[in-house]
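Take a look at this one; I'll ask things after.
All protein chains but one are shown in place.
Labels for the chains are A and B, by order of writing; each one numbers its residues from 1.
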Amino acid sequence: MTTNEVGSVSAPVSLTVNGTTVERDVAVRTSLADFLREDLRLTGTHLGCEHGVCGACTVLLDGAAVRSCLMLAVQADGTAITTIEGLAAPDGTLSPLQQSFMDHHGFQCAFCAPGFILTAQTLIDRGVPLSREDLRAEISGNLCRCTGYASILESIEAAITEALGPLADSNGAAK
Amino acid sequence: MRASLVGKLVGSSVTRKEDRRLLIGKGSYVADVVVDGMVHAAFLRSPHPHAEIVRIDAVKARRAPGVVAVYTGEEMKAKTNPFVNFAMLAGLYSPVFWPLATGRVRMVGDPVALVIASSRAEAEDALEYIEVEYRLLRSVGTIAKALSPGSEQLWPKNGGNVVYEHTDTFGDVDAVFASAEHVFTERFSSHRQSNQPMETRGCVAEVNPTELVFHSATQSAHSLRWILAIGTSRAGAVDTLKALKANRARLKSFGKGAKEFLTANQDELSKNDNAGMIHQVRRDPSTLRHMSRLFANTLAMDARHLPRVVAGDIGGAFGVKGHPSREDVAVCAAAIDLGRSVKWIEDRVEHLTVGGTARDETITMAMAVDDDGHVLGMRADLVVDQGAYPAIPFGAPLFTRIMKVMMPGTYRPEAFELRTRVVATNKAHYVAYRGPWANETWARERMLDIVARRLGMSSTEIRLRNMYGHDELPVKMITGPTLDIEMSAKATLERAIELADVGAFRNAQTRARESGKLLGIGFATFHEAAPGPPDYADALLPGGGMISSEPIRTVLEADGTVSVFTQQVPHGQSHETTFAQVAADELGVPFDQVTVVFGDTNRTPFGLMGTGGSRGGPMAGGGSMFAARDLRKLIVDQAAGLLEAAVEDVEITDGTIHVAGVPARGISFADVAGSVRREGKAELASSVSYDGGRGGWVQATHVCFVEIDADTGMVSIPRYVVVEDCGDLINPAVVDGQIRGGVAQGVGAVLYEKVAYDADANFQSSTFIDYLIPTAVEIPAVEIHHLQTPSDKPANFRGVGEGGMVGAPAAITNAIEDALAHLGVTVTEQYLPPTRILELMGVIARSAE
Partner (left out) sequence: MKFPGFVYHRPTSLEEAVELLGRLGGEAKVLAGGQSLLPVMALRLGQPEHLIDISRVRELDVLAHDEGVVRVGAMVTHAQVEDAPMIRRYAPLLADAMPWIAHRAVRNRGTVCGSLAHADPAAELPAIALALDASLVARSVRGERIIAASDFFEGFLTTSLAPDELLCEVRFPAVAPGTVTAVNEVCRRHGDYAMVGLAASLRRDSAGSIDDIALALFAIGSTAVRATNAENALRGRALTDDTIAAAVTALREELDPPGDNHASPAYRRHVAGVVLDRTLRRFASDAETISGDAA
């Protein structure tokens, strides 16, 4: 990108999405979410509120969960993004976390699913010990309107247990 | 569990077919739909609750970058037919209104103009260039104001803001109240709430050379199709007549269809007098003119413009997407007008503002009781705030009919009276929200606790004493429907009392109070027509049985799989899984061999109900069973010929058709399908229209335990128990998910969620920072216990979609009052945020409304 007297209303971006390098010109006002959904046709990332509260648009940016509705696509220049489409194996085999959601009837309408799954993936990746209360707090930035959360918590707990061992009994872990 | 068992699928928590695509981001929600040449819609919406539109100037907007077209209200009016209510109730005035506001805006968010542009961003940009001059009118922001004679009228033709009034009386109410030892009266009020599914509303009107495809997140594809047809078929009288003349075949086929419908529903139709229509036309004679025009327009419309409605995956709805919207019609009309595909995806601010709201109601309830706590009579005065516009095709007035039937619950008052009024205010419209009648349960169950406390009884004793027990069944509710022998409300209560261990709780409560902690327990018992007994519909309203059957079609496909076609449009309820479980068990085939087909009006059987009313399991699940059973007969007949065996000797094992005892010499379903084709016969298929059989009730008791922080008013729910009986469980994980989801929305309703307006109807909760959907931290674990009362009903499934939300507000508010009872607190409001809790406790002064 060049910054000249006027600045830019569109700009080239280069980033990695689910392991593939992507280069595009985008309007600078395009959110990362709209860039993924419309320019790249990765519609697994959902827009639930577009003001940063519901978490449905959560993606991983260099491994950290972020709201893709509260980022411009140009801000993602040079980063590595993982979307929900990037978790299953190329042959369609579900990731352990996805499989756990299937086994436990984690979702109903599943509109919120990409956000919960990616948020939960960071809990596994970070490997920080969690209690059940911590787990509730950690996913409280993602809203689900169908399930009452019990099945989501069960799905994540089972996947964490598989990957890292059982959750702590009490709220002993450091915040 | 994984679905490998054949013939034993019903009753097990088979993993969902839906999840394969949804968990990897390959679902297809309406926002994901992209078609060639698509342009984007955005609506300019009123910032005022009530105003006259003096002038609209869209010149600058039409010239803005990317703009394809701008439609003002008057311009859209010229291209559409208005919304006219077809389900007229006696005493109901239903205003005629248009897709966009014309002349007047009546709520914040009222659509005033529609911009079509090459991107949503540009469409939003252009909204800012439209100049609208408003002349503000006094607004009506509360039920009290709507009822006061001097208030500004929203619909002057009606004469006042009461748009529906009706009184239903059962038994000698005056005599019962006059002779009762005690009469207790309270006025209950619930606040405006909203469904708020995680996916907003939206549509793509796809105009292609051969057809108009309307992609939509709709709960009811067929009813949306016909409302779009009516709304967008506007044409001049001459053109309409010409088209009708040119297309005699359509007229004829319509005439035939109408005749069939009239014949089939003769009995039901004859119950309905025309009092509703007469009431309406007296107030607004133009109703008839509009009705005859839109009827002729629809008959005459260009077949290419009769939309094919297609619903894909839907991100939740809870009732709100069962209502075709004004925006749907406007977008569809614009697409037809422009000859271009148009996409509209509602944003969250729009959805919070005008997507749909519910339950803004007051119920003044009197109970006549004797010294022993027997409820002898109930009398209630219900006022519902339906907002500015009526919902389409029906809304608050119809839901009050359900409240009328259900309000006595499974108790046995000798007399009951309900006065109902529905008022118009300058708020967003009232839609179906999960158990739209639920406040009858809330008010009754709240009132029972209040009466019990005043009589010095326990809240469980007053219920046990008044509730119909198994030995009294069958019996008719005072409002009409039969409580059949499977009605087990009292059994759920008795089991709940055991599980709750009330004695131990009371000890803990007393100890806790000594150390300054407030604990409470609340019970609520209800029954729900899901689908209700055969005499339920008639109790609702005359002719109510007309649309109560559910069509299902099963087909043996060429590859040997079986398709189940349904007019249901699932949006989280797992129909693809549960209907397949039922059908696969009937057919004796593996789960993977059955596919459920939904959402496309070109492929699915006609039905106007869509998914709603807790009908999926009992009606369509039952229908799937019988349609699969019929198909099995056809398959066995055909296979008998191929196997050279008698029909009664043919068995199906694990998807293989064989002579009894000789599975090794079996043939496959594909073999049967192939033979049908080779013989030149029609495909094997079965269509049923299932009336619900003997139907029945779902019943449940909820027990909520609360802990209240006496210093901050924060309420937490350490334990929540549901004991319910929905008959046979098709898929227990699906059933439990429905119950938990409903309870969560009930928790939200009482503790967190409020659609906020000031007294002048200025809207104050347009973001998710204002309207609080509870998170995983706030929602308690819910213990669920299932009772299954033995039954010989052939398809003993009953619906569970709504009950969680019906029971929860009552159980939670009862528990809160129990926790505060020693302070003399009576809870009559449904919304109890921390501020209100401290006000009730007398810790802080009550704030001005």
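The definition used in the following text is that a contact is a pair of C-beta atoms (placed from the backbone, for glycine too) under 8 Å apart; a residue touches a chain by one contact, two chains touch by 3 or more.
Quick caveat: nothing in here was measured; it's all calculated off a predicted structure.
Screening B:Leu299, B:Leu499, B:Leu772 or B:Leu787 for touch with the missing chain picks out B:Leu772. Screening A:Leu42, A:Ala65, A:Ile81 or A:Cys144 against the full complex identifies A:Ala65 as the residue touching the chain left out. One chain of the complex is left out; on chain A, the residues touching it are 1, 3, 6-9, 11, 28-31, 34, 50-52, 55, 58, 61, 64-67, 69-72, 74-75, 119, 122, 136-138, 140-141, 175.
Touching residues on chain B toward the chain that is not drawn are 119-121, 124-125, 128, 347-349, 711-714, 752, 754, 756, 764-765, 767, 769-770, 772, 774-775, 777-778, 833-835, 838-839, 843-845, 847.
Convention: only the chains that are shown with their structure count from here on.
Put simply, the C-alpha centre of chain A and that of chain B have 31 angstrom between them. On chain B, the positions that touch chain A within their shared complex are 13, 15-16, 18-20, 22-29, 31-32, 34, 121, 196-200, 313-316, 318, 347-349, 571-574, 733-734, 737, 740-745, 767-769, 773, 775-777, 779, 781-782. Those residues of chain A that touch chain B in the complex are listed here as 27, 29, 37, 41-51, 53-54, 56, 83-85, 87-88, 92, 94, 98, 101-114, 117, 135-137, 139-153.
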